[in-house]
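Mind having a look at this structure? Questions to follow.
Every protein chain of the complex appears in place save one, which is left out.
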Amino acid sequence: MSDSKLITLSQAAEIVRDGALITFSGFTIWRRPCAFVFELIRQRKRNLHVIEVNSGPHSEFLIGAGCVSVWESSWIGHEIYGKFGANLSRKIKGKEIIYEDYTHAEMGMRFLAASAGMPFMAVQTALGTDIHNPAYDMLALAGLRDGSNPKIPRKKYDTINDPFFSGAEQILVPAAKVDIAVICAQKAGTDGTVRIEGQFFTDPEIARAADVTIVLAEEVVPEEYLRRDPRLNTIPAFVVDYVVECPYGAHPTGMAGFYEPDGDFIRNFYMQTRTQEGFDEFAREWIHRTTHNGYLERLGSGRLIGLRASRTLGFSAKVGKG
Amino acid sequence: MSDSKLITLSQAAEIVRDGALITFSGFTIWRRPCAFVFELIRQRKRNLHVIEVNSGPHSEFLIGAGCVSVWESSWIGHEIYGKFGANLSRKIKGKEIIYEDYTHAEMGMRFLAASAGMPFMAVQTALGTDIHNPAYDMLALAGLRDGSNPKIPRKKYDTINDPFFSGAEQILVPAAKVDIAVICAQKAGTDGTVRIEGQFFTDPEIARAADVTIVLAEEVVPEEYLRRDPRLNTIPAFVVDYVVECPYGAHPTGMAGFYEPDGDFIRNFYMQTRTQEGFDEFAREWIHRTTHNGYLERLGSGRLIGLRASRTLGFSAKVGKG
Amino acid sequence: MMESSARKVNKRGYTLADLMTVAASREVRDGEIVFAGTGIPMLAIMLAQKTHAPHLKLIFESGTFDSHPVALPTSVGDPRCETASSRSSGLCEAFFLAQRGYIDLGFLTGAEMDEYGNVNTTVIGDYLDPELRLTGGGGNPDINSFARRTVYIMVHEPRRFVQSVSYITIPGWRVKKWPSGQCVHRRELYGGAFRGGPSAVISTAGVFRFDVETGRMYLDTFHPGHTPEQIAGLCMFNLDIGRVRGETPPPSADELYLIHEVLDRDELFVPRSAD
Partner (left out) sequence: MMESSARKVNKRGYTLADLMTVAASREVRDGEIVFAGTGIPMLAIMLAQKTHAPHLKLIFESGTFDSHPVALPTSVGDPRCETASSRSSGLCEAFFLAQRGYIDLGFLTGAEMDEYGNVNTTVIGDYLDPELRLTGGGGNPDINSFARRTVYIMVHEPRRFVQSVSYITIPGWRVKKWPSGQCVHRRELYGGAFRGGPSAVISTAGVFRFDVETGRMYLDTFHPGHTPEQIAGLCMFNLDIGRVRGETPPPSADELYLIHEVLDRDELFVPRSAD
């Protein structure tokens, strides 16, 4: 059974059906499964419902390429390399995409709920904001909350008065149920055990929340090695369905202990893709008619070496803008 | 600020007021703060409301000594060293204690809710059992759910129909809010960072759930040492209020990597304390008119050496019945 | 639990404890995720792992997932549970996984069971005025609620196979709907959270299963030395013996070797035979 989880990047992307609810690992410009997203674009996936704690370059790639019909998250941007998500912004202005806003804490608790088999979780955040404006339930306005997709909740949120203590109104946020979670991590064992180095963000939760969990690992290592110290592992093997060995799978986002975000690449992408024409040009140059290996060759060894993280520090002592 | 968290065992026990809601680390016969409990008994605490995921020898000590007026948990026993909690059993039969039953998952989620500032969490466990029998809300029968103690919920549980997906009835379990959590761990830093080795059970949750968190550590080590690998630490320093260096603080329960449970001690305790007279005799011999150091001297070096865990294995290769 | 009879070896060269351990291990299917309690259940799972189910994944509610213990743990909090596991954490994560539906099989021991597989581990007598307070539920109600199947190990005495338990600690196939307490089929109460229920009972007399529709227990196989009629007489309810398949298959030499020479050399749970 050990080897059966190992598949190729293109096989992994083929698992994603058009219209799937999909989520991705990482946080803003760190550990986002960009190589997988490029392959989704090559395979011309359509009508994806992207749902994630926050969005970064990977989401902008997918949205710019027209693969996404619903964006459900709390934030999109490129940190210091780009002020906002220019592709999402353009598609929203053009009414080409459905958007739904939550907060980080709400999205985190939504994935935790889904990962724990709970239909909802109670939070007391963002009270009094337009995030809770009942007129802004965008999936409802789009007619997507009719129960025809059992993973889409019937409401954006609900309220309940705490029956146990204060009686105060609580916000109930619905479980973020997803078809597929794609996780980009430093190490995976041959049976699927995942060891994430650095902050693990919401990756343990999204892994359990999904029906199918796919891991892109910088290194696939013998399972026995990871099992010598199970307290350092992040996701148990049986939660992972497929493993792809994919070095630099997060580029241009960063991978703690392996490489920094490629700030120049992200900034250029942000500047270039303020228009759809710019995006299409970017896609022709970096995504279409190539493979992940071709992409890495195009980047060149010198560039990759320049992004290297120190194995002592976990980050580069040279790249200031990590 | 570093040193101010270090106090003595007797100072730590003095923090516990009569009537406090208190919880303890560990799981059945592992990492229970027995030295602290013995000190509570010496200080003749009264009317404690013990609330914990499950109970073991430490709870039996406290209950047998008459310090506990409410026991709220899911299980009590000594694993293979004693079939049930003879002291709790006797006090229940004599109507000397209030008892409230949940399940492990319910208690775990109750502490998680309290630790996350949530008033409740939804579970779908133990449906159809007498654990949810409305006639068995024992704290309500005892008049303790009138809101006069703001940490005691107004109901044992509540139900709600899932508004988002199935519409199915959910059990809402209330946050387990506590005044004091006492945690027995392998290592604590001088600023309070806790590193638990082996399974951490529900200790991160109880630490955050409590207003005051006290840690008994086998070893207090320089904070810098623990901060070299923050991913191995279990509880952040600022969650911990006080640290007591207390070798063998969990005896007769076990401490992964340090010592096995003292099966003979626990079995003798269980057999001896089937009666109150037996308990009182046990207390005279092992608890009263002594100190933790006196207790360890009475046990003797040979006995402690015999319980030693291998530093390679994390458990004893000799003590079979660990 | 079986100290009185466990050392009695029968003419075939194995004890009742051996037979029960092996019968329990055969309930595990390869690749399944199994939530283990301690005692014979853990021994049975480890036996299955070494025989027909090498890819089973062993989960302990204390927080270790997919363990491969080299020394037999005697409780789930034991660091022996952590050995070669895929991840070690805590109780909440174990129940997140369980409630999310990852668990195929739970293995429990029961003190008192009714014909629908409802189990009482809380109290002898009235909950409000008990004759004897027992341990309580612990994780047992959870494991049973979340798993697709639950297997019980039990001592067979009439006082343990009762018409009706005085307190339902662990839910069976027909349970109480609150607030009325009306008895309903488990599927009706659990709704979308329904995954299954008690699937087998390995007692000191035989192996029992449940009719999922009626929720009633029936005799599947009887241990050597017992007859279906005699076993029916050991139950306080009307046991269905019409579906019995024959004798419980005996342990193999390989299984006996693994139990006594590999897994439980210290006789923590299964004593060697007396002769």
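First chain written, first letter: the chains are A, B and C, and each begins at residue 1.
Here is the rule we go by: contacts are C-beta pairs under 8 Å (C-beta built on N, C-alpha and C of every residue); 3 or more make two chains touch, one makes a residue touch a chain.
Predicted model, so just to flag it, every value in this text is computed and none were measured.
Asker: For the unseen chain, which displayed partners does it touch in the full complex?
Answerer: Listed by label, the shown chains it touches are A, B.
Asker: If the hidden chain were put back, which of A:Leu6, A:Ile92 or A:Ile160 would touch it?
Answerer: A:Ile92
Asker: Touching the left-out chain: which of A:Cys67, A:Ala126, A:Ile152 or A:Leu226?
Answerer: A:Ala126
Asker: Hey, which of B:Asn133, B:Thr159, B:Asn233 or B:Gln272 is the one touching the hidden chain?
Answerer: Touches the omitted chain: B:Asn233.
Asker: Considering the entire assembly, which residues of chain A contact the chain that has been omitted?
Answerer: 26-31, 53-54, 73-77, 79-80, 83-85, 88-89, 92-93, 99, 101-106, 108-109, 112, 123-136, 165-166, 168-169, 197-205, 254, 256-257, 309, 313-315, 317, 320-322
Asker: Which parts of chain B are in contact with the chain that was left out?
Answerer: Residues in contact with the chain left out: 1, 112, 115-118, 189, 191-193, 204, 208, 224, 226-228, 230-231, 233-239.
The rule is simple: only the chains that are shown with their structure count from here on.
Asker: If every chain is reduced to the average of its C-alpha atoms, which one ends up farthest from chain C?
Answerer: A
Asker: Between what two chains do the most C-beta pairs come into contact?
Answerer: Top-ranked chain pair by contact count is B-C.
Asker: Determine the centre-to-centre distance between chain A and chain C, using the mean Cα coordinates as centres, and give it in whole Å.
Answerer: 41
Asker: Measuring from the mean C-alpha position of chain B to the mean C-alpha position of chain C, what distance in angstrom results?
Answerer: About 27 Å separates the centre of chain B from that of chain C.
Asker: Tell me, which residues of chain B touch at least two other chains?
Answerer: Correct list: 123-124, 165-166, 168, 197.
Asker: What are the residues of chain C that contact at least two other chains?
Answerer: Within chain C, residues 64, 82, 88-89, 95, 98-99, 146, 193 contact more than one other chain.
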